[in-house]
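With one protein chain withheld, the remaining protein chains of the complex are depicted in position.
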Amino acid sequence: MIDINDFSITFGSGKNQIQAVKNFNLSVAEGESFGLVGESGSGKSTVLRAMVGIYSHWTGTIRIDGQPIAHKRTPASRKHMQMVFQDPYGSLHPRRTVDATLSEPLIIHGMDKREERVLKILGEVGLGPEYRFRYPHQLSGGQRQRVAIARALILEPRVILLDEPTSALDVSVQAEILNLLSALRKAHGLTYVMVSHDLAVVGHLCSRIAVMNRGVVVEEMSEDQMRTGDLKHEYTRQLWTASHGYDRKALAGFKEIA
Amino acid sequence: MNGSFNKEPLREEPMLSVRDLHVRFSTSKGLVHAVRGVSFDLGRERLGIVGESGSGKSQTGRALLRLTAGNGRIEAEKLMFSGMDLMHANARTMRNIRGSRISMIMQDPKYSLNPVLTVGAQIAESCRRHENIPRTEAKKRALSMLDTVHIREPEKVYSLYPHQVSGGMGQRIMIAMMLITNPDVMIADEPTSALDVTVQMQVLSLLDDMVRERGMGLVLISHDLQLVSSFCDRVLVMYGGRIMETLDAKRLDEAQHPYTRGLLNCLPRLDGRHDDLPVLERDPAWLAQPSDASGVFEQ
Partner (left out) sequence: MSEHTQTSSSVVSWLLADSPHNAFQARCQRAYISWLSFKSNPIAMLGFFIVLFLCLVALFAPLLTSGDGTTQELSNRLAPPSSEHWFGTDELGRDIYDRIVWGSRVTLYIIFLVSIIVMPIGLIIGTTAGLFGGVVDATLMRITDIFLAFPRLILALAFVAVLGPGLENAVLAIALTTWSPYARLARAETLTLRNSEYILAAQIMGASRVRVLLAHIMPMCMSSTIVRLTLDMAGIILTAAGLGFLGLGAQPPLAEWGAMIASGRDYLLDQWWVPTIPGIAILVVSLGFNLLGDGLRDVLDPRSSGGH
């Protein structure tokens, strides 16, 4: 479904030039969910943003369903890949009702039966019709994230990119959103690419995980490796250990990894 | 529950003693009762306060220093800090206590550091504010403090501005600034949530050292139950402004309260399956119960 080959992207110029992602390769099958884990500055979100066309100056090839995507995207080409952002407070327009937010993609792509579709999608993300005409400030963080997921789904895409979708939420709300995401994936046969700094969250939703550090994938791991901690790269091991909570003895062995 | 704690000698004399603490805010939508009758003692230990957003955990931390925002009112039967009554202390006494005897670290160092002064100058300034020592002496102490918090090139970092340092470095600098006055109690409100996991561990180990080496009391406020329980000695679990349960951190698995159990169960686990996570059911009856007061040392 998704094939990325030799993807690189550079920001800035001259002395301040930073190569955010180097020779990145990715291959995700249809219906699979793939996780990208890394710390801030590792380039994990940059990959997602390039895929949806926020950045256009990358090199390499990105193929979705066999079709290479152009650097300049046409509206129609965007329809099959949507994104859910991290901050549920920042990703909804504060002056638009839920209805306006959800109807807009339908208007842009000229889709019919708007009211029906909006009500259906609201039901699917677990919000009743009574939420349809509320403004974002009348919703809780979890409800906003549900609206953001509904907005991504309303165009019936095949690929959803998740950029830290639960890291701004309380743990109990995080559990609800994670459950919703896995239920939606099963129901619609969606392909997920999820980015997070939290190994446990990615591990819960994804069957394959790539660990990124400073713009490079250092290791790719399976579910089993994730469970047992049988990992090759030192950075991955550190991340795995740190995700298990505070451990004074293990910390002593941590190194800065360039 | 209380009987399950090992009574170590240093816990006999609490440094900080809180009884029946209430914090109320008057807002345009009416009175908001953020903290409802919280009681606990703090010895020379690592005490965690855990709760979700709106549980009153941060307001509890602020109330200890009487840093509650202008429209809030603090009430407590007792708010004692090593023999001093913080409830009735005047503004001047409070200013002297803040920073020099009780310090506070906030979540994001970006907003806690003055952007137009070098970090070194800020640490030295904080040192001079509490002790009347010459400038060169203050600088020397600031440099050695930067070294204490494991900053590799203290001389270089001393002359950097806050925007030139990374998040983890910034939080270490904040800790250095708070520790230079040698406080008895440190209140850390989500000190590591803005940081990467591995950096998070390093900052925590630093706080750990301070508690061990200096006999400091630490209050760690966080939303992350797993992290707090792996780090602290005792954990207070808060919900709706009340303490639901006081736990020995090592016996987290024995937690009794359904809220604590719910919080633990809804966390995705590294060794877990892809089954649906249990969703936390909140029982309105929890809000009717009085706060759990077993965080208090028996006297």
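Every chain is named by a letter (A and B) in the order it is written, and numbering of its residues begins at 1.
We take it that a contact is a pair of C-beta atoms (placed from the backbone, for glycine too) under 8 Å apart; a residue touches a chain by one contact, two chains touch by 3 or more.
The model shown is predicted, which means the values in this text are computed figures rather than measured ones.
Could you run through the displayed chains and say which ones the absent chain touches?
A
Which of A:44, A:151, A:197 or A:244 sits in contact with the chain that's absent?
Answer from the full complex: A:151 touches the omitted chain.
Looking beyond the chains shown, say which of A:71, A:113 or A:137 touches the absent one.
Of the candidates A:71, A:113 or A:137, A:137 is in touch with the missing chain.
From the listed residues A:92, A:125 or A:210, report the one that touches the chain absent from this view.
Result: among the candidates, A:92 touches the missing chain.
In the complete complex, which positions of subunit A touch the hidden chain?
Where subunit A meets the chain not shown: residues 52-54, 75-76, 78-79, 82-83, 85-87, 89-95, 97, 99-100, 104-105, 108-109, 130-135, 137, 148, 151, 155.
Keep this in mind: only the chains that are shown with their structure count from here on.
Can you work out the whole-Å distance between the CA centroids of subunit A and subunit B?
That pair's centroid distance is 32 Å.
Considering only the defined contacts, which subunit A positions touch subunit B in the complex?
Residue positions touching the partner: 39-40, 141, 170-172, 174-176, 178-179, 182-183, 197-201, 203-205, 207, 226-227, 238-240, 242-248, 251, 254.
In the complex, go through subunit B and note every residue touching subunit A.
52-53, 167, 196-202, 204-205, 208, 223-227, 229-231, 262-263, 266-272, 274, 276-280
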